[in-house]
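Okay, so here's the structure we're looking at.
A single protein chain has been omitted from the complex, and every remaining protein chain is retained in its original position.
This part shows chain A:
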């Protein structure tokens, strides 16, 4: 069979999705595919474009990968633009002179930013926000100025404003309409959003009609508005909407709409049946869809049509859920209540800064639309009511009014959703698909995500997905076991409470009273060891404790791949005297240890043999060092910048506070490791917002951030409380940490813990700041006990003959382990690879 020659014009997000869907269909082999990509790089994620200024690279944003495309056998032409389509002869011609014959052609040419034709719009430093090249131009321009203006207060405009703010510019938003996000919000929602954004330091100007842009006096430009006011700025970013890129189609004689857009039918075909158009360049039923999800749907329809399927495009729901500069904004269906006779229910809470509105059918039965600002929790439920026309409760307002303590839950139960209900709109996964996945053997949300892709796009549906998966599992009679392991029919939290309440001081006692018998295992033993240490702070190597510890805790060092250990002495706040630094060097030299600086501002010494650890520590202790707990699930480091003591910009003494915090919480055993950082000003050189506990100095005190982390799945910390004095700051940290230790799961970092707390950050603030559970004093007292009973484990160990017994390679010989072999690399030791070992270990059979 001859292959169909398929040409794809455009490689944006939708163009990429088309190729992905074609590959997923398993029919790639039927086609000979050529892709024209006009930009110098393949498809990337434009939705998260502003993250380019907060640290993401072009690489991070990339969606289309050339290796992947090659594997699929595509012919990819980068930086090459199609300039002519000859429909009669089925030919395309590029700007580089490539001429190709096609059987089928797909146009995914996207859109371009609309720039209002005001005089001066083409001056230097007047830019748009669409491509990575645009971003680079914005960055270069921003470096030369102080003030930036975004023209357009819609969704993209506010994203662009975030970008300017991230670049450190004084940022203004100029909007023609009387409110922000005029398409998605109403006046009250727009006003609340405005006040929130202004509180973040962005100045908003509405009802402003720009007349012309001329030379400024203080800045590069002066914008003159119809009402006579003026605004001076160095940089202008136009984000006043998009227009379909239909010029090629227009010149090729394809039908286009009056106001632009390539006309398509339900099959996504243009006026020429061999040519398809998908995404923002396409006009369906007189509408352009400026969101990515409908574009993806069109891509799938086109693939289906090209491979003999029958999928059709039937329009798309334009409901959106966004986080704009940290503010939750949702708009569902007929948000502005344009339907004749529609009734509104609104709830405005100026205290919390939340606004919720329902638009309901005249008979009060069906949800037509909704707006949520400041609290997006109800989005999933409301969207399902609207999409599936589920009958509303008797009092629809119960869906948006805050529930007071004992009120019954008003959210929509997942059982009420029809089979066809779309749970994940990014990947178009229905309730039926998820039920099928669960009955097909998926036993967790993670499994279902893997099998269906649900929840892996924007992530907005994950709470709904989770309750649906749990509901389905329960329906199938699957008991979701929360037992920690086979030895205890309890969760870690249960065990913590049993230990605390029962005043239990040993594993054996806990097993006898609450266990199922046996020796325990590598799961429950370290967990119980950690709980006992958190509660009573006993010496980890006493006879009752020693058998509970994993090797790192047993030997108070970190085992490396060859069985040797690394040693990390505590260097509180990263501050170290030259004399102590010299001691580290001398010890490392004497024992021939590999040395490396850690990410937590300490020094790690590698390659110590088990039997060397006590000697090495005696020397370190004599020089004034303490254990750094790098081996424990406990406080690791408090990283700090140099702060106001030396730094020209510092507003407070970050090093001093870091040392104080590190000395307060050192040795605290917890469900997982804990990292802190303290920055002396908002430049945030200590990266406190990537830590479990982050503190940043302000003019008026300290801002506290909680539950961030780096690692495999980085999470930005949440701002917990602002402008605290030191006493309050420490009080809050005491409470947060003890509440974490009390309620977290085994090996659960603070980030996951908080995300799993019902009510999340708000709940944690209630417990810690407002003491809603009445346990604040208790938490503080428990922390005080741990702080007061601290002792350096190594100091105790080097003087404890019983504990030292295990620090030898052989119970019956002083020889070292012959399988530990080092070679030299870059002037230091490293473990020899198997093939490098001079004498292979004798394996007697």
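By our rule, a contact is a pair of C-beta atoms (placed from the backbone, for glycine too) under 8 Å apart; a residue touches a chain by one contact, two chains touch by 3 or more; residues count from 1.
One rule holds for everything that comes next: contacts and distances are computed from a predicted model.
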item: Omitted chain, identified by the protein name its UniProt record gives, among "sn-glycerol-3-phosphate ABC transporter ATP-binding protein UgpC", "Nitrite reductase small subunit", "Cytochrome c-type biogenesis protein" or "Phospholipid/cholesterol/gamma-HCH transport system permease protein"; value: "Nitrite reductase small subunit"
item: Which residue of A:521, A:747 or A:787 touches the chain not shown here; value: A:521
item: Options A:45, A:562, A:615 or A:687, residue touching the unrepresented chain; value: A:562
item: Hidden partner chain, touching residue among A:550, A:745, A:778 or A:800; value: A:550
item: Of A:538, A:809 or A:828, the one touching the omitted chain in the full complex; value: A:809
item: Chain A, residues in touch with the chain not shown (by the definition above); value: 486-487, 518-522, 525-526, 543, 546-547, 549-552, 554-555, 559, 561-563, 610, 805-806, 809-813, 815, 817, 819-820, 834, 841-845
